[in-house]
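Every protein chain except one is present and positioned as in the full complex.
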Amino acid sequence: MTSSDKTATYKPLNRDQMAWRAAQDLQEGAYVNLGIGMPTRAASYVPDGREVIFHSENGILGLGPKPEPGTEDENLIDAGKNYTTLIKGGVFMHHADAFLMIRGKHLDVSLLGAFEVSEAGDLANWTTEDPSFPPGVGGAMDLAVGAKEIRVIMDHTDKGGKPRILKKCRLPLTAPGCVKRIYTNLAVIDVTEQGLFVREMVEGMTLEQLQALTEPKLQLANNWQSLTPPAMAA
Amino acid sequence: MTSSDKTATYKPLNRDQMAWRAAQDLQEGAYVNLGIGMPTRAASYVPDGREVIFHSENGILGLGPKPEPGTEDENLIDAGKNYTTLIKGGVFMHHADAFLMIRGKHLDVSLLGAFEVSEAGDLANWTTEDPSFPPGVGGAMDLAVGAKEIRVIMDHTDKGGKPRILKKCRLPLTAPGCVKRIYTNLAVIDVTEQGLFVREMVEGMTLEQLQALTEPKLQLANNWQSLTPPAMAA
Amino acid sequence: MIDKRVASAAEAVAGVKDGAVVLVAGFGTVGIADDLLEALHEQGATNLTIVHNNAGNGDTGLARLINSGRVAKVICSYPRSGDYSAFLNAYRAKTLELELVPQGIISERMHAHAAGLGGFFSPVTAHTKLAEGKETREIDGVLYVFEKPLKGDIALLRAKKADRWGNLVYDQSARNFNPIMAMAADLSVVQVNEMVELGSLDPEAVVTPSIFIDRVVVVGAKA
Partner (left out) sequence: MIDKRVASAAEAVAGVKDGAVVLVAGFGTVGIADDLLEALHEQGATNLTIVHNNAGNGDTGLARLINSGRVAKVICSYPRSGDYSAFLNAYRAKTLELELVPQGIISERMHAHAAGLGGFFSPVTAHTKLAEGKETREIDGVLYVFEKPLKGDIALLRAKKADRWGNLVYDQSARNFNPIMAMAADLSVVQVNEMVELGSLDPEAVVTPSIFIDRVVVVGAKA
């Protein structure tokens, strides 16, 4: 099989495998904010022995795993409003200080969900403009401009199979030109000034197949690899 | 004796008496910043039983009296860089929060020293423009704009007997139109939109005598009183 | 003797006027002054502007105020949280105005008021719909949006412990907006689980110094 084989078959990653892949790039000592939803799952897949410190916009630095049933503390929740824990060395701060950490480029990585990402790294993840519901932005715009590096984790296409990596975003922007890396259920793609580079694709996928599901032009990185997460229940 | 008797004799207050007079106006529960120098002395003369909470720009709310000799703590100093103490209920904060309290109108009173005050309440207390020394501003300008009420304590005239309450300040301003009350060694004067009103004068002084030592026009308040502090060693 | 304690939640919220801007601390259901919100409902002020991260949940607290038609405007970052049907109904009926502000900008705008500033330039919302109609400025190659300070007439706060001066400490993530809102209102009132002796809180660990607090009411721990 080569990267130009048009009839190759492949299997997309499930959500836990996507979270696993994103987690592999979180380095020892990194301070990381995980967005609500799929990004939050990445916390469970940091390689053993690596200390990564997770930040929560509601005033926690050093977020731990979910509490054991029966040990939940009503005053200890994460940004998704789920019960959480604090690890040793973790601290609490007020909202303005929590967002100072976000906005002031103190976090190493912000891992966000997205509706759409453009080839320029524009991010759209805050509103679908559904006219029957009020808009909500939460901390999305603060997170999208603040961290040293913004990475996105999302399904490669929408439910109808249409690309979500676009030449230009159709939905209102969260922030322009901020995304540096995209983890999808099919590939790992870097956003560079020279365009989109595919770093990894799932086993059996070809660049042509991936391109067909992606609006802007993709280039295959010289050192591209197969994206091969461990087996995981979806 | 009446207030128009030109030959009356009087005795100016000493520095402790001036501090005593300013302290009488500090109300129960007030949060107060005392400037370096004479204002600091006012802390000693708050009437018994009144709780007044003193703020220090270097991060203390609840400044206490000087420590007993031998009990000084090298890490506990006031804005004048003298050893101090913390009273029960006092707390520490960092510099930006200490100045947030100052600048954000959280303090009830800022009691400052001054070189000159104008009839419009302009304050000059940061530089004499001595060309052989570098200027220093410290917290003077923050204090002059920040508190709910700015009061000044100073000698009525300079060492040559020239007025320091002026139509316009000659020295560079710390802030315009900020001073509301002036405590001098001769009088208590309110700065109002209708001009300067003498609330109190030392025993035996006449308005004419006080006017002769004051550049802008003084008016005697209807309910003016004698300024009669207790006897104190200078 | 300074004593900021009041006897009831009703006394704590006494004097709120129609049209007041009310800062309501909390995130999700954590760190919210539930009893003060109920007391505000009893108190009767109307035409309120509420500043809060969300927009009410169920039919208590802020949601109850909305259902009773007492809220003219909500300034928040994320109305769609929990059971926000009270907000949604009023929003759809156009009886309530929404000002959507990113979460970190709500808190920084209150911080700016607390610090006596006239406004600041923020990189958040630049080049987005939320910056439409706002002043922008390029500084060192980055586009910033001018944000105005945000102040409350009253702040409704919840803390773990207070002393009689009003020094406060919080409980874990229930801290959230409380310390910022405490600094940004003309009148800051707090419900606490417990009063402690003056001097018993660690002076290095007080989160909200007493200068920001006007009234304290003890209502006991959350059920």
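Letters are used for the chains, namely A, B and C, taken in the order the chains are written, and counting of residues starts over at 1 for each.
The working rule: a residue touches a chain if its C-beta (ideal position, glycine included) is under 8 Å from a C-beta of that chain, and two chains touch if they have at least 3 such contacts.
Nothing here was measured: the structure is a model prediction, and the numbers come from that model.
Q: If the full complex is used, which shown chains touch the chain that is missing here?
A: A, B, C
Q: Just name the one of B:Trp20, B:Phe99 or B:Tyr183 that touches the chain not displayed here.
A: Of all options in B:Trp20, B:Phe99 or B:Tyr183, contact with the hidden chain holds for B:Phe99.
Q: Using the touch definition from the top, which of B:Asp16, B:Asp108 or B:Asp142 touches the missing chain?
A: B:Asp142
Q: Which is it among A:Leu13, A:Ile77, A:Met93 or A:Leu112 that touches the chain not included here?
A: A:Met93
Q: One chain is left out of this view; which of C:Ala72, C:Leu117, C:Met195 or C:Val219 touches it in the full complex?
A: In the complete complex, the chain left out is touched by residue C:Leu117.
Q: List the chain B residues touching the unshown chain?
A: 56-60, 73-78, 81, 86, 92-96, 98-99, 102-103, 132-142, 145-146, 172-176
Q: Please identify, in ascending order, the residues of chain C that touch the omitted chain?
A: Residues in contact with the chain left out: 108, 112, 115-123, 137, 139-140, 142, 144, 169-170, 172, 202-205, 207.
Q: For chain A, which residues lie in contact with the unshown chain of the complex?
A: 28-29, 31, 51, 53, 55, 61-62, 86, 88-93, 96, 99-101, 103-107, 145-146
Just so it is clear, only the chains that are shown with their structure count from here on.
Q: With chain centres taken as the means of their Cα atoms, state the distance from chain B to chain C in Å.
A: Whole-Å distance between the two chain centres: 36.
Q: Any idea how many Å lie between the Cα centroids of chain A and chain C?
A: 31
Q: Counting only residues that touch at least 2 other chains, which ones in chain B make the list?
A: In chain B, no residue touches two or more other chains.
Q: Got the chain C residues that touch at least 2 other chains?
A: Touching at least two other chains: 111.
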